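Removed from the display is one protein chain of the complex; every other protein chain stays in position.
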Amino acid sequence: MSKLIAMDEAAARVADGSTVAVGGLLMNGAPMEFCRALARRGARDLTVVAIVAGPSVDWLVAAGCVRRAIVGLVSMEGFGLAPHFRRAAERGEIEVEEWSEHTIICGLQAAAARLPFMPTKAGLGTDMPGLHPDRTEVVEHEAGAYLACGPIRPDVAAVHVHEADVHGNCRVLPKLVWMDSELVKAADAVIATTERVVPERTFRAAPERTTYPGFAVDAVVEAPLGAYPTSLFPWHGYDGAFITEYLAACRDPEAFGGFWRDRVLAPEDGPAMVDANGGAATLLRIREAGTQS
Amino acid sequence: MSKLIAMDEAAARVADGSTVAVGGLLMNGAPMEFCRALARRGARDLTVVAIVAGPSVDWLVAAGCVRRAIVGLVSMEGFGLAPHFRRAAERGEIEVEEWSEHTIICGLQAAAARLPFMPTKAGLGTDMPGLHPDRTEVVEHEAGAYLACGPIRPDVAAVHVHEADVHGNCRVLPKLVWMDSELVKAADAVIATTERVVPERTFRAAPERTTYPGFAVDAVVEAPLGAYPTSLFPWHGYDGAFITEYLAACRDPEAFGGFWRDRVLAPEDGPAMVDANGGAATLLRIREAGTQS
Amino acid sequence: MSADYGIDELMVAALAREMPNDTRAFNGAASFMPVCAFLLARETHAPDLVWVASSIAVDPTPPRIPESTLSDALWDGASMLHSSAFDFWWYAQNGRLNTFCFRGAQIDPYGNVNNTVIGPYATPKVRLPGGGGMADLSCQVPRVYLWSTTHTPRVFVETLDFRSGMGWGDGPGHRERLGLQGGPRLVVTNLCVMDFPEETRRMRLRSVHPGVTVEQVQEATGFEVTVDGDVPVTAEPTPDEVEIIRRIDPTDMRKRELAGG
Partner (left out) sequence: MSADYGIDELMVAALAREMPNDTRAFNGAASFMPVCAFLLARETHAPDLVWVASSIAVDPTPPRIPESTLSDALWDGASMLHSSAFDFWWYAQNGRLNTFCFRGAQIDPYGNVNNTVIGPYATPKVRLPGGGGMADLSCQVPRVYLWSTTHTPRVFVETLDFRSGMGWGDGPGHRERLGLQGGPRLVVTNLCVMDFPEETRRMRLRSVHPGVTVEQVQEATGFEVTVDGDVPVTAEPTPDEVEIIRRIDPTDMRKRELAGG
């Protein structure tokens, strides 16, 4: 009963109009090939949940997949604002439901625990709770105020990992998941894209290093270089040169179409994506950027 | 600025009348030498917090240290009831504030997060919330009922670990902490008793294996065999033969005084405790019982 | 009862057969019969059954069952070790894990369980261990199985001295009102198998073990057990099942639970 599926099938499991959570944090560890597959399949009207996002959400917006974004932050970190996210928000083409890192986590946890809300001190006194009064409420409890964060329950969550087996066991190296574990807990269906598929015995040989148990993962997709151009520590850093070119292309609507087609959308997998963006030299450059091992 | 202190000093940091949390689970991984040190110092009127306890709480009760026990369960697992805990409860010599595993964790988390409560579905419909109406409340929320668990904030928590350094960095092997991590988060002061003190470089050589960061731990006590007679997987199992003899002694009030003095209270440290209870043969027996490594 | 198997093996087999292939179970302390049942089911009709040993180690292949169901000797060959119960609770709450087995000092007709006190709470006749995870798991895990090796009127009582664990509560609709999924499915005792029909959620006799009569069950029960028509006899464990159980648990840890009777 293998859980291994093709990337296209993974993308097909995200129905138009559904809520999909994507992992990673800013320029790091995002399931980018999965996002490209959603873009290729022309997914529509998605509510995307991303705690702290970068190119992942920008590309889903660029491809017209997104109706609503539940996010804490979307940017290209030191490289600038996320251009498509920004433009679509300013033009009212997407609804941005801004929460914050911790309050999104609370919402995800409320969903995972089947609770009406999770409380937190985060966000008190800010304008953020007022953006979604149907989902968050400031409560003046006699023992102290709290923000009640209602459930955020994704239909599907996609996370990228280093190693997985056909049963869904997943390992992230050395152990840092950013905040992906919260998505895995909360989503009704979990898709893990993985750098490599390994035998089950890899997990049984070092069970303390397993990150997600097989029973928490519904589908596994082999996706080498599947986080590119974001980083996958400790194996590679993000591709800053690519991001710089991407942002330049975004400033030139005429150039952008070709860039988007040839260098983002068309490559059928991670290796092809890297080949379309410098090939081996790019690999060497980003491997140097991921220095810790 | 070393955090290394002697066991007597650790016991002295628990003031009479204060709330002390002890780690471990049933017959496993409890800070037993710390409990013996509390017994020796004659601590009084303690509120002890122990999620799922065995000999730890039974000994603190036997020594007359306990006024109130906040517990999910206290027993000697397959060996029988915890005799002193049971007798003191039946005679009304201690107050037993029974919660449950998950609700105690919720209470500890409410304390750690400085929140008025943490919600859970656990305990709904049972008699447990009615035991502490000042601290737990069943709330009929429009989106579903929940149990609001008020804060449980220990003054001191004691946990036993495999390795620690003078800065308070701690490592548990391979990674299982039972529920001790919840005590570490919630307590105002954290005491880690450790099988061995290792150099800081041990942690820096494999930082992904550090269990508690130094900044979360206030004092470190070197305590080899400090969990005996409970287990410390994967290094040793619990000493079932000792527990059997202990329970037999508890049934004979005349014999118990000598047993308690010579075989529990007097031995000044873990090795002495093992020597008073069979020495090398005991070590071999319990090492065999802890089979996984 | 035939000499080819013991009541322990009958109970383990009866429990195992009720575990479907999508069972994702975990166990706590002193749970030899459930652990035997999970392993038996995994070796027979439910190859995809997930079992988290001691609520810590996922799908291990222990050579034998050790003297504690919390022992690390149970974790050999696991595909994952969890770090703490807190990590683990999420899977109990979100339905990724769905099965747990309880015992209790008292069990009422609705499958509510007491493991806290005999007598009044403040001045108990017997102070029992406490509910432990009962209050938690009985509310959060959709499929609960009860077992008891001591089917007597002292254990099966109309009214508990204390409700440590939630079964069907006060009857139909109680769990639903509180937003609790599932509920107890089955009770396997040393005399019979019982379930909880939707209309009443009170225990109903589903089968009596070989050699046991309906009258004997009723006499051993402190409340009226529902009997719907003819009550079949519990299927005996097959020779294969008995062999597997004895291989899984060669030192008869499961029989320890009988001693308490």
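All chains are identified by letter, namely A, B and C, in their written order; residue positions are counted from 1 within each chain.
Just so we're on the same page, a residue touches a chain if its C-beta (ideal position, glycine included) is under 8 Å from a C-beta of that chain, and two chains touch if they have at least 3 such contacts.
Note that the structure is predicted; figures quoted are calculated from it, not measured.
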Report task. Over the full complex, note down every shown chain the hidden chain is touching. Result -> A, B
Query raised in the report: Of the listed residues A:107, A:168, A:226 or A:240, which contacts the missing chain in the full complex?
Result: A:240
Report task. Looking beyond the chains shown, say which of A:123, A:226 or A:267 touches the absent one. Result -> A:123
Query - Residue touching the undisplayed chain, where the options are A:181, A:210 or A:277 - result: A:181
Query raised in the report: Where does subunit B touch the missing chain, residue by residue?
Result: 1, 109, 111-114, 167, 169, 185-186, 200, 203-204, 207-208, 210, 213-216
**Report entry** Chain not shown, touching residues in subunit A
**Finding:** 25-28, 52, 71-75, 77-78, 81-82, 85-86, 89-90, 92, 96, 98, 100-103, 105, 120-128, 131, 144-145, 174-182, 231, 233-234, 237-238, 240, 289-292
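Definition applied: only the chains that are shown with their structure count from here on.
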Query raised in the report: Whole-Å distance, subunit A centre to subunit B centre, using C-alpha means?
Result: 40
Report summary line: Taking each chain's centre as the mean of its CA atoms, subunit B sits from subunit C at a distance in Å of 28
Report summary line: subunit B residues touching 2+ other chains are 120-121, 144, 174-175
Report summary line: Where subunit C touches two or more other chains at once, the residues are 75, 81, 93, 179
